[in-house]
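Of the protein chains in this complex, one is absent; all others appear in place.
This part shows subunit A:
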Amino acid sequence: MTDALAVERLSVAYRVGGRDRAVLRDVSFRVGRGEAYGLVGESGCGKSTVALTAVRYLPRAGRITAGRVTMDGEDVTALDRDQLLHLRAHTVSMVYQDPGKALNPTLRIGKQVAEIFMLAGASQTQAQERAAEILRRVRISDPKRVMERYAHQLSGGMQQRVAIAMALAKDPALLILDEPTTGLDATVEAEVLDLIVQLRREFGTSILFISHNLAVVAKMCDRVGVLYAGMLVEEGPTAELFNMPRHPYTVALLRCLPRAGERKDHNRLDTIPGTLPAPGAKITGCPFTDRCALADDRCRRELPPLIDLGGRFARCHYHERAASLPRQTPAEVRLPTAHPDAAPVLEINRLNKTFRSGDHALRAVADVSLAIGAGETLGLVGESGSGKTTFARLLLGLLPPDQGGVVRLDAKPLPPLLEARTEDQVKALQIVFQNPDSALNRAHSVRRIIGRALSRLGGLSGDALRTRLLDLIQSVRLSERHLTVKPRQLSGGLKQRVAIARAFAGEPRLVVCDEPTSALDVSVQAAILNLLADLQAERQVSYIFISHDLGVVRYLSDKIAVLYLGRIMELGSSERVFDGPHHPYTEALLSAVPRLEADQPSRIRLVGEIPSASNPPSGCVFHTRCPRKLGAICEEKEPPFVEEEAGHSLRCHIPLAELVKLQGKPL
């Protein structure tokens, strides 16, 4: 039987500035019938180019320089225009990362989906019926209602379901999913991934699954290929490849991820030094040589072939030694000495924020109280829309809170707005933003960005400023040559280092880290997390660490606050919150996270989206989605926020002892 997709010795180049730059080099793999094949790698390694080439959708500058792609037995590279249209219309479907952009904003969902059936020759009424049917199959419970809507009226998860429904509508032989859940909340991601697993079973579709997220690929795919610098460096059955990687790059990539239970005070993440070769760079030997601790002269000289290891392949001369790859970052750490007994740096008491527009009132932060000690990290988790960023902006004084709440910095009341704060108070609270492209002024040089912060916050000038500037960039592991460049000339990781240096310019007491690594590749993320841990150990600075990535939060945090609709649902030490017993919402968040390790024992799923904060549910705000709802009491009475055991508080009607019992066994 023919493969759904066979890529043979494919090379693709982009023509930039009059020169061909190779982005794919001699890539071969095949996706069998009904198989799910995963393609992983960091940004810039050529994942999406594979997908685009498969459907001959390369941008104008891109061109296949060698090799072929056959889909369902047909040579895609040899098709003429009409045949290509036919292929795209019948054989292959793609689902992209951003469903909001994949759907037409001016057409009702029903019309968009029905169009596909009408193109295939169905009448209008038939098409409508079949559209409703396919939407039902992607588990949209009320397809008629959804069909009446426009894309912007649907949540991200719902949009992606519609996109998947449209992709499946023509029953394609191959479904290409390009980062289908990146940018979705973990709970929604879990739902969409579950859906894809179920649909695969029902439709028997072959899948090419592209993702930077190793855990997602591990969960979804039968076989996995690892791309590096446009080359396939390793391929094999998923479990084997992740449990016993045979290429140093795969080994290193896996080590960058914080494993369950790994924490900043007893283990450092490994990193991958250097960067990916630029697209089109001349590569003579192995592309990973410069960043590989196992590399020797032979690696520099000759490109290793894809060595057959019996059902799996690795492009490494020393594949048998891959697992013994020396760490690039020593594992030992200086233990940060948190002083839990000392007076807290920041105390927050009943902080509220209501946004009003006309008659609408949206309670974004509701009665939040907590305290953070010196050198301590508070992890703030929750789905998007739970009020994490609003809370951070309130603390920084960028937004005015509602009357009544009290925030104390070093036991002294902190004026709510920035303008009213003293210089020392402003210096004490700083932030590292999520997106360095927005956070760093693109018109300014790195020297100006950090220098200005030092002169304004550190009160420095002249030689003192210069000395301090050099110290500071050194402590964030930047070098002097980075000072003259503009942010756009730096990679994502380096930009974030600049942002961190700026936040530390005034010797802050507490730094809010708002998803500081979510835009970064895992190897860069590991380096940034190590840096944050180092800075904390050196300077006893406290962090409020906001992230949707629970693994990252767990690695860095001493304490965790779980937010839902602006309310703290659970607050406690990192171990308590993660190991349980936990609030049902925390439990759901945790079980939504795809893991590299074998299947987690209990899996509960949240259904639906987070309700609107302008119209929160009565009683316990979580009751509409709670998998462990007791009954009427949850709908009628808001549970109190109770310290159930020392340093561990929950907002739930279910007693702690009961939660222990419930969470011991699967739902």
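Just so it is clear, contacts are C-beta pairs under 8 Å (C-beta built on N, C-alpha and C of every residue); 3 or more make two chains touch, one makes a residue touch a chain; residues count from 1.
Definition applied: contacts and distances are computed from a predicted model.
A.B. asks: From the names "Transcriptional regulator, GntR family", "Xanthine dehydrogenase family protein subunit M", "ABC transporter permease" or "Isoquinoline 1-oxidoreductase alpha subunit", which one matches the UniProt record for the unseen chain?
C.D. replies: Its record in UniProt gives the absent chain the protein name "ABC transporter permease".
A.B. asks: Based on the whole complex, identify which of A:260, A:485 or A:519 touches the chain you can't see.
C.D. replies: A:485
A.B. asks: Would you mind spotting which of A:11, A:187 or A:271 touches the chain that isn't drawn?
C.D. replies: Of the listed residues, the one touching the omitted chain is A:271.
A.B. asks: Touching the hidden chain in the complete assembly: which of A:27, A:176, A:469 or A:524 does that?
C.D. replies: Hidden-chain contact among the options goes to A:524.
A.B. asks: Of the residues A:364, A:494 or A:613, which one touches the chain left out of the display?
C.D. replies: Hidden-chain contact among the options goes to A:494.
A.B. asks: Spell out, residue by residue, where the missing chain touches subunit A.
C.D. replies: Contact residues on subunit A toward the absent chain are 271-275, 278, 328-329, 396, 398, 418, 423, 426, 429-431, 433, 435, 438-444, 452-453, 456-457, 477-479, 482, 485-486, 488-491, 493-494, 502, 505-506, 524, 527, 530-531, 534.
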